[in-house]
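Note that one protein chain of the assembly has been removed; the remaining protein chains are unaltered in position.
Chain lettering (A and B) follows the sequence in which the chains are written, and residue indices restart at 1 in each chain.
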Amino acid sequence: MTAYKVLIADDNSVDRKVLSRVVRNQGNEVIEVGNGFEAVDAFREHRPEIVLMDVMMPGLNGKEATRQIKAIANEDYVPVIFLTSLSDAQSLADCLECGGDDFLTKPYNHIVLQAKIDSFHRMSEMHRLLLNQRDEIAKANRHMLQEQRVAKAVYDNVAHAGCLNASNIRYELSPLAVFNGDVLLAARKPGGGMHVLLGDFTGHGLPAAIGAMPMADIFYGMTAKGFGLREVLHQINQKLKSILPVGFFCCAAAVDLAPDRHSASVWMGGVPDCYLLRQSGDVIETLSSRHLPLGVLSADKFNDQMTDIPMAKGDRLYLWSDGIIEARDAQGEMFGQQRLLQVVRDADTPEAVFTDIQAAVEAFVGSTEQDDDTTLIEVVMDDMTADEDAQAASSTGGAQGPMDWSMDYVLEASTLQHFNPVPLMNHIMMEVPGLRAMGGQLYTVMAELYSNAFEHGVLGLDSELKKSSEGFMQYYQQREERMKTLDAGYVRIRMSHRGDGQQGDLTLRVEDSGQGFDYLTLRDAPDDHQYSGRGIPLLKRICSQLEYQGEGNIVEAVIHWPLEAA
Amino acid sequence: MSVRASLENAGRELVIQIDGRFDFSAHQEFRDAYETSQNVAEYVVDLSGATYLDSSALGMLLLLRDHAGGDSSTICIRNCNDDVRKILSISNFEQLFTIQ
Partner (left out) sequence: MVTLDLDSLTVLKEVMEEEFVPLIELYLRDSEARLVAMDAAMSQADAESLRHTIHSFKGASSNVCATALVALAQVAEDNAREGNLTTMHDQLTELNAEYQRVKVALTSFL
């Protein structure tokens, strides 16, 4: 039995003596005082665990002494048992009203007193345990908050490494985004244009944020290397599928902005309807989610089918996660898709839509403590030129790099159907330090030559179609169809390089299994600015030599570095 | 929120009925409903009493599908109200489940 310290305050010596003996019989230590003032002093000095207090004492009475003792005890639980000869229920209840925890009536029953002391001691122990646990929890919480601050710093470095601050983007991402699983990524493509990805991971907190890191890494890395958005999504899906537990996924909207093709390709899985606002402000087109969220399907089942939508300069695309739709007001009503559409419709100008949406949601939610899930991005189609910096980041070669080399790469029909070799070819070219400064231009050349060989050569598509915007759509539809049914044909890429550390020549030879074209007549044709056919004027600007051979199904381009000023 | 499970069709079909808000609070009960049953060939999730579905509910449906054999599973989600149906449609869950 643990010995407790008990303070007995009673001005009647006979009573005190009885109490003292009973309490000591139980194995406890006793401190005796005869009045209220002594009681307070004795409490301060000895800090007993329990106090037996006579209600009526001369000088400082029991109730006032109790009040002072409780104040000194502060956070500690010190039960006070009033000693009284009152017997009516009201008077006894009054005792408890003024801070006492229990009462003991005269004549003192030793069994009752000992039982009460035991009971109060159990409560004291429980209280102490509670305080300890509270302190443990507070400490753990402080640690966790600190860890989250660090995690957020790492997350910001990864997730915000892109070009969200580009002039054609406006966005809103909750400052607490690491806690709600929302992600916004934007990166320039080396050949011009941009990839944008809005993600919404299931769940909240760090588990939701963790998936964002590999996703951002893949997105930025692959985009910088020139991979298409379909391939990027494929990789992201595979990665998330492998690292996230079953039942966890990422709803996403991804956009490939191609200013040169005046279109955007969109992939949406699990996000609510988004809108495209035409420059005139009159037309709002709805983009709906056609796919399952990322991280659900295995690689072989993943569907990377994009929806192509013509997008002219000045057209605006709006993407959001369901946080905006589900934002609640004080009554618990949701903002909803309808309200959102109305805000877009009611805006005075297209420029005002973004701020109107922000203001409308803020006004709707009011001052309620909301979950702060509103993630919103506006992307305006503009010229978006190629970014040289993106190329420089991906090179891995040594100072000198490979100077004298050649390679031969043949792609057959089944490979042509789903594999784009341009990023790989580009990667090889970037191994030559002298070519890195021209990364964007080289990408353009390679992409153009390959696209001509594949689309016009192997698939037999008519470049004349691309002269009008309806033709563009038709062109890409045909491209899809013919790619699906392709069963014969090839593209052969031969690259060679000769040089020293100061200058060099890269030769690109692309041959396709197609019919070729009448290249002799095209040689002297005027430039066609708006809708390029085979992009030959563009190639002529970058290449020091450009020659068509055979039936027109072979093209050889030589690029000299350093590039002379035009 | 309540989850009730019953076996039909001579024990070959497990019907899980969910009433109220189908959210994270249903997690344990939902798992218990299908984890304890054996030799079930088909699953039915009846949402006639479900008022609301959030992303954790979608996750739970995916877990059920995984338990039921993934691509070879037969799971039907029936009696959805308009709101629930809309949520399932945005996520294109009809690609993985039969929705009635």
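Here, contacts are C-beta pairs under 8 Å (C-beta built on N, C-alpha and C of every residue); 3 or more make two chains touch, one makes a residue touch a chain.
Keep in mind that this is a model prediction, so the values were computed, not measured.
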{"item": "Contact set of the excluded chain (shown chains only)", "value": "A"}
{"item": "Among A:44, A:67 or A:106, the residue in touch with the chain that has been omitted", "value": "A:106"}
{"item": "Residue ranges of chain A at the interface with the undisplayed chain", "value": "11-15, 17-18, 21-22, 25, 56, 58, 85, 106-108, 110"}
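Going forward, only the chains that are shown with their structure count from here on.
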{"item": "For chain A paired with chain B, centre-to-centre distance based on mean C-alpha positions, whole Å", "value": "28"}
{"item": "Chain A residues touching chain B - in the complex, by the definition given at the top", "value": "202-203, 246-249, 251, 269-273, 288-293, 296, 301"}
{"item": "Chain A contact footprint on chain B (complex, rising order)", "value": "55-56, 58-60, 62-63, 66, 71, 90-93, 95-96"}
